[in-house]
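Of the protein chains in this complex, one is absent; all others appear in place.
After this line comes chain A, so read on.
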Amino acid sequence: MAKGLSVKGLKVAYGNIEAVHGVSFEVNEGEIVTLIGANGAGKSTILRAVSGMIPVKEGTVILNGTEITSWPSHQITGLGMAHVPEGRGIFTRLTVLENLLVGAFKRKDKKEIDGDLDYVLGLFPRLNERKKQLAGTLSGGEQQMLAVGRALMTGADILLLDEPSMGLAPVLVESIFNICIDIAEAGKTILLVEQNAAMALAIADRGYVLETGSIAIHGDAEYLSKHPDVLNAYLGGAS
């Protein structure tokens, strides 16, 4: 069975208003794929529908060969995909360590959990220093690391990252993107949603450009970063 995520003809609506109008894309094992688009294009909506946070109106979502369309998110967890939501969604009243352990809620194998915990704390030494601290007291960048670490704790191989660079200072933005590269090199698959198109295309293998709920252009990152429409709309017209 092909590993990865495959979405076909996805439509999502909020009440009567359709926000995503039949979107298809694929994320294959080992790839970094980016989904870029302006504010309100529907990027977060797509991720939420894929991970079962909101219902799918039409279309199919297939994860590692299993159709999971409209499954509630708690049933999808543990099948190999984790979603780091927009705004991080940290449990502020839990400690850093507890946040990470919630990520492993569905896992039984104590050894594997401990192994992943060591891996995550090694990846983010700042979290290791602040293990006992309430997560709400972390800085924005640290919270983003925690959100990614927590997703890794679910044991997932495919990560859906919704604007990990949001609200971060430029230096931190760069380190978050470096972390994405590290994680990908460790064998994870990443679907990266970004408004920071330049950065996203720099690290991605392929990309999709979303415009008001439909995919306008897609292709290799290299091709997209030279495409005139992408240059004009998302890369500030720079040549």
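What to note about this one:
In the analysis below, contacts are C-beta pairs under 8 Å (C-beta built on N, C-alpha and C of every residue); 3 or more make two chains touch, one makes a residue touch a chain; residues count from 1.
Here is the rule we go by: contacts and distances are computed from a predicted model.
Taken from the listed names "Oxidoreductase", "Tryptophan synthase beta chain", "Protein-arginine kinase" or "Branched-chain amino acid transport system permease protein LivH", the protein name that UniProt assigns to the chain not shown is "Branched-chain amino acid transport system permease protein LivH". Of the listed residues A:A2, A:V102 or A:I181, the one in contact with the hidden chain in the full complex is A:V102. Contact with the undisplayed chain is limited, among A:G9, A:G40, A:G65 or A:G89, to A:G89.
Across the entire complex, the residue among A:G52, A:G80, A:G149 or A:P164 in touch with the chain not shown is A:G52.
By the touch definition given at the top, chain A reaches the unshown chain through residues 51-53, 72-74, 77-78, 82-83, 85, 89, 91-94, 98, 101-103, 105-106, 150, 154.
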